[in-house]
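Here you go, one structure.
Just one protein chain is left out here, and the rest sit where they should.
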Amino acid sequence: MEWTAPLLADPSLLFGAALLVMLAAILCAIVVSRKLLTSVALTGLFTLVAALWYIAMDAPDVAFTEAVVGGGVSTLILLGSILLTRESAEPVSPSRMVFPAIAVILAGVAILYAVGSIPGFGDPASPANASVGRDYLERTYKEVGIPNVVSAVLASYRGFDTLGETTVVFAAAVGVMLLLGFGERALGDPARRHEALNPDLVEEIDHHVVLRVATKIMIPLMFLFGLYVLFHGEVGAGGGFQAGVILAIALIVHALVFGLSETMRAFPAAAMRAGASAGVLIYAGVGVINMLNGGAFLDYDFLFPPPLEQALSGPDGHAGQHYGIIAIEIGVTATVASGITAIFYGFAGRAPDIASRGASRGPESGGGS
Amino acid sequence: MIDALATGYVYAIIVAMMMASLFVLLTTGNLIRKMIGLSLFQTTAGLFYIALSKVGGGTAPIIIDAESAVGQARAARLDPAYVEHFGVDGVVYGNPLPHVLILTAIVVGVATLSVGLAIAVRVREAYGDTELDAVRRADAAASEPEPPGPRGRPNA
Amino acid sequence: MLEQAASIAAFVGQGLVLAGAIVTIIGSVGVLRFPDFYTRIHAASVTDTLGAGLIIVGLVLLGGGFFVTVKLLIIWGLILITGPTASHALANAAFTSHVKPLGRGDLRQPSASDEG
Partner (left out) sequence: MLVAAALAIFVSMSLMLVRAFAGPTTYDRLLSVNSFGSKTVLLIGVMGFANGRPDFLDIAIVYALINFVTTIGILKFFRYRTLEVSLSTRRRAVADASGERPDA
């Protein structure tokens, strides 16, 4: 059965093509931009449109993650890092651009030559799509019993790898804590240090009442939505990572509007550290329970002893899989939420250290101590 | 030829974007801008993988039964032989495996990005600047035989 | 009778969505052509309020089941909360940092200090 390209007849291909062109335009703007703030804002836009393209390419889970993680967290962390370093990159002399340009063009030509031989775009008969992909599409409902195949593969078939991924997020949080501290210096008097940081301040008029009221309305909604995404991960697009990042962003917006010290009183850095490690503990603990019941590590069919399994499982009989996947998604959410919040605490709480040690910052000061 | 062109444009644009983000990475001395180039490169790699996973006329890999309204609406768009041959239980889905891979890659990408930026901040504190030339000069100056000036001591 | 009502609703829904999309374009053309910052905020908020409203009501009429309708109404509520708040924050920040609105007399761009 030969498949012929529908030549943009399919609306999703049309959207895909249009969004790809927009992505290329944004990327060109990033290449020419010199101020780092412009680059970061455009990178946020780039990930936003990339997530749109993922939706057009039938990948809602990836779109969800890209929008939440790429659009939200990396933009905020990049902003934090720009604050702590400098605000515009030094212009590079064109003579130093020649060799990288040649290298890039050669690499591009090589890749395009290789790309020529892979199956066409959207070809259902390609080896990846026809054999392995379909195999999981057919087996998942029978063996794991949840509709979202991506969540099933992520949590159940490939649970061990996702444990490694959760540990990577935990390790990154620990790394940033070691490098930038826990941000608890912000608990002191941030106002006085803020003035020391910016001598050229001017009287501020507004107390941002509108912003505070709107944020007070939004934060509970974001928490609720995060939990919805967590527990809705099997049926629709969503899952542990996306939920964890949404909860982290709810905390970050609270810190942005009400001040880091206020947020750290409500969610202290110690709780973040405990949450990050507790998540990995929950995840690995579920694996160990399976082993105690005689199954392999992270094989959720053995999560419950046989009599309980029959009692709990519904018509399709996969209670262990359902509860196992939800349990590890909770673990992943705990690790990701507290890990990313700890990372933000590190970046946001670091600003006062630089000021207190007199190392000047910002473009006008150029070279430092 | 037309067929290759009709679908080849996707790979061509994505590879071009990959090379553009590599160019951003290579042609800057600023550490932060290098990290931006790196995260863009990672995003475009994700685009490439998902482009491989797209199945013509397919929908998201979340199982829906063919008799539901959405299932019938989608099946009506494609000719039955295609659905029967490439579909699973009457619905054509995209390939779920690259989605899982890229979902992991994005999360790990942000984790490494945050650690990289933290290191850039410490470089700024230790050497006063994040431009690689300035850092190299400061490092060379710091390793002179006479006692090095009090660089920003990374406090405990 | 029910299918007839459904087909009318679908037709009206598509009409509303198209109208909303056209309003969105009008809004962004406004953002492009207006002379100074504060008029552009007004133009941008046209899309947030009228454009989003028309499109979302149109999509609700197109109908996709109960959950889809609930999600659409949640989105509409979110847009109504975040849109004006963000515009207010922007306008306030611009005003307090002395970005001058265009006077009646000078129709050229605002003063040089604001040039990028």
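Each chain carries a letter (A, B and C) given by its place in the written order, and its residues are counted from 1.
Going forward, a residue touches a chain if its C-beta (ideal position, glycine included) is under 8 Å from a C-beta of that chain, and two chains touch if they have at least 3 such contacts.
Model, not experiment: these values are computed from the prediction.
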Shown chains that the omitted chain touches within the full complex: A, B, C
Option touching the unshown chain, where A:M222, A:A276 or A:I340 are the choices: A:M222
Interface with the undisplayed chain - residues on subunit A: 11-12, 14-15, 18-19, 22, 25-26, 29, 35, 37-38, 40-42, 44-45, 48-49, 51-52, 55-56, 60, 63-64, 67-68, 71-72, 75-76, 79-80, 82-83, 87-88, 183, 186, 190-191, 194-195, 197-198, 200-204, 207-208, 211-212, 215, 218, 222, 225, 228-229, 232, 236-238, 242, 246, 249, 252-253, 255-262, 347-349, 351-352, 362-364
Subunit C residues touching the omitted chain (full complex): 14-15, 17-18, 20-22, 24-25, 27-29, 31-32, 37, 40-41, 44, 47-48, 51-52, 55-56, 59, 62, 64-65, 67-68, 71-72, 74-75, 78-79, 82-83, 85-87, 89-90, 93-94, 96-99, 109, 113-116
Chain not shown, touching residues in subunit B: 59-60, 70, 73-74, 77
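The rule is short, and it goes like this: only the chains that are shown with their structure count from here on.
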Chain pair with the most C-beta contacts: A-B
Reference subunit B; chain at largest CA-centroid distance: C
Chain centre separation in whole Å, for subunit C relative to subunit A (CA means): 28
Euclidean distance of C-alpha centroids - subunit A vs subunit B, Å: 12
Whole-Å separation of chain centres (CA-atom averages), subunit B against subunit C: 31
Where subunit A touches two or more other chains at once, by residue number: none
Shared interface positions of subunit C, touching two or more other chains: none
Residues of subunit A that touch subunit C when the two form their complex: 204-206, 208, 210-211, 214, 217-218, 221
Subunit C - residues contacting subunit A, complex: 78, 81-82, 85, 88-89, 92, 96
Of subunit B, residues touching subunit A in the complex: 3-4, 6-24, 26-33, 35-36, 39-40, 43, 46-47, 50-64, 77, 81-82, 85-86, 88, 92-100, 102-104, 106-115, 117-122, 124-125, 127-131, 133-134, 151-152, 155
